[in-house]
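Complex shown without one protein chain; remaining protein chains in place.
Chains here go by letter, A and B, matching the order in which they are written, and residues are numbered from 1 within each.
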Amino acid sequence: MLTLASDFGSPYPAAMKGAILSRTDAQLVDVTHDLPRQDVRAAAFWLREVFPTFPPAVHLAVVDPGVGTDRAVLALKAGDHVLVGPDNGLLLPAARRLSDDISAYHVAFDEPASTTFHGRDVFAPLAAEIHERGAEILAADDRFTHTHEYETVTFPEPDSLDGAVRGDVLVVDGFGNAITNVPGTVLDGHVGTEVIVNGESVPARRTYAAVEHGQRLVTVGSHDNVELAVNRGRGEDGFGVGPGDRVVLELS
Amino acid sequence: MLTLASDFGSPYPAAMKGAILSRTDAQLVDVTHDLPRQDVRAAAFWLREVFPTFPPAVHLAVVDPGVGTDRAVLALKAGDHVLVGPDNGLLLPAARRLSDDISAYHVAFDEPASTTFHGRDVFAPLAAEIHERGAEILAADDRFTHTHEYETVTFPEPDSLDGAVRGDVLVVDGFGNAITNVPGTVLDGHVGTEVIVNGESVPARRTYAAVEHGQRLVTVGSHDNVELAVNRGRGEDGFGVGPGDRVVLELS
Partner (left out) sequence: MLTLASDFGSPYPAAMKGAILSRTDAQLVDVTHDLPRQDVRAAAFWLREVFPTFPPAVHLAVVDPGVGTDRAVLALKAGDHVLVGPDNGLLLPAARRLSDDISAYHVAFDEPASTTFHGRDVFAPLAAEIHERGAEILAADDRFTHTHEYETVTFPEPDSLDGAVRGDVLVVDGFGNAITNVPGTVLDGHVGTEVIVNGESVPARRTYAAVEHGQRLVTVGSHDNVELAVNRGRGEDGFGVGPGDRVVLELS
C-alpha cells in the first residue's frame, strides 16, 4: 500500500500517481491533496493525526516550499511504515507518533527533470521503488545514507499558571474547529460546566450538538486536544481565533 | 467494494480509510467527501442520485451533526447493498431508490475513542467488518437489532393548480444548476417552446448549449427533474434561487 498526501490541489497529484503506477502496481490511497498550502507545520500536524490509522504502508508526503534548493530528500523508517518526502520537518511528527523506532536516511538522487516538481520527478519514483523493493533497500543501497541530522517540526507546549492553562491554536479544520495544543484531559471534571476561554464563559461539552445551533462550546476533539467550536458553525469565527493565536482556559 | 461518502472535506476522510484498511483489504471507492456540510437533506439527495449507479457494495456515508449524542448507528440492507451511517435520515432516500427490500438494524457499539469523530471510531470499523464478514452478520450477530424505527428524510412534493406546477429547489449543484422536485415529464411537449418560470418567460430546451452563452433555460437534468440553468453560467444566480426556494412553472 502506498499513500499519497500533498498540498498540490489539482491536477498535479495525478502526475505523482502516473509516475508511481509506471513503476509499481501498488495499491494507491489518497490521503489528501489539500494539506494547508506551503504550511509545513500545519501539514505535519495533520499527517501525525492521520497516518496512525493506517496499516503498514509507504507514505509519500509532499509539502515542499524549498523544492529545487539544497534541502535534502528524506526516507524515514518508522516501525513497519516508511515515510518519504522533503527533509523539512513535515514527516517527523507523524513518524514519532507511528513508532519509537525511527531510522532516517538521506537519499541521493539524479538531477531531476524539473527544479520545481520533485513530487513527480524525485519523490514519487523513490516511493514507488521503496514499495517495490521493500524497506530493506534503505539499509542496503548506497544511495541511502543513514543520518541523525534532519529537520523537525515541533508544536508549542501549553503551560499552566494559577489554575489557568495557556495554549495556542495549532490548526483550524475544515469545519472551522480551532484545534489547540491543550490536552483534553484538562477538561476532566469540567465537562457539563462553564469554563472561561479568553475571558469569556463558554460551556464545556462532550458533543457539538449539546449546545444550540450557532452557540459556542469547548470540547475534546478526535485528536484528544481541546477544540473551540460552534455547533453547526465555525469555531474560528465564533471565538475570533486562527492558527498561532493564544488561548487561555480558566477552570474554576 | 466499499464506498465512502462524507462532508469531511480534508483530511479527515483519510482517517476513515486508514481505519478501514487496517481491518480489511476491500477495494475503496471515494464517492465524495464534499457532500453539503452538515446538511443531511441535501446530502441524502445526492446519495440517492449516485448509489444506484454502483454494483452491490457496502456504502459508508457520514454527515453527522449529531455525532456523540444519543443518535443511533444504522446499518441498512437494501437489496444486495448495505448502507452504514448515522441514524439521521441520511441513508433512507438512497436505500429506497436501491431496493424495495430494506431491512434496518440499529448497531450497538463500544464507547469510541472520541465523541466527535464516529466516522473514524465507529462507522469505518463497522463498515469494514460488514465488508469482511458479509451482510449475514446483520441478522446473525446480537449487536445488530432489527428495527422499523429510524429517522428518514423526505423531499417536498410539487403540486399542480390551473396549469401551473409549484415546486421547490432541492439542491444546487457545483455548476450552479438549481435542481427542483418537479418531475421532468411536466416539460413533455414543451421542450423547444418558452415556459413561464416564476413569472418570466424562459426557453425549455433539451441541452444547455441550445441557448447562447450566459442565457437562462429550463431543462431536464440527469436526475430526471426540472433544472434551472444558465448555459456556461450559474442557474442559481440567473434565476436568483437557492435550496428551499419556491419555483412556479406555467406551461401554456
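The rule we apply is simple: contacts are C-beta pairs under 8 Å (C-beta built on N, C-alpha and C of every residue); 3 or more make two chains touch, one makes a residue touch a chain.
Note that this is a predicted model, so its numbers are computed, not measured.
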Which of A:81, A:120 or A:216 sits in contact with the chain that's absent?
-> A:120
Touching the unshown chain, chain A contributes residues 8-19, 21-22, 28, 30, 37-38, 65-69, 113-117, 120-121
Absent chain, residues of chain B that touch it | 1, 3, 5, 29-35, 46, 49-55, 173-175, 206-210, 219-222, 224, 227, 231-232
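Basically, only the chains that are shown with their structure count from here on.
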Angular offset of chain A relative to chain B [C-alpha, multiple of 5 degrees] | 120
Calculate how many whole Å lie between the centre of chain A and the centre of chain B, each centre taken as the average of the chain's C-alpha atoms.
-> 31
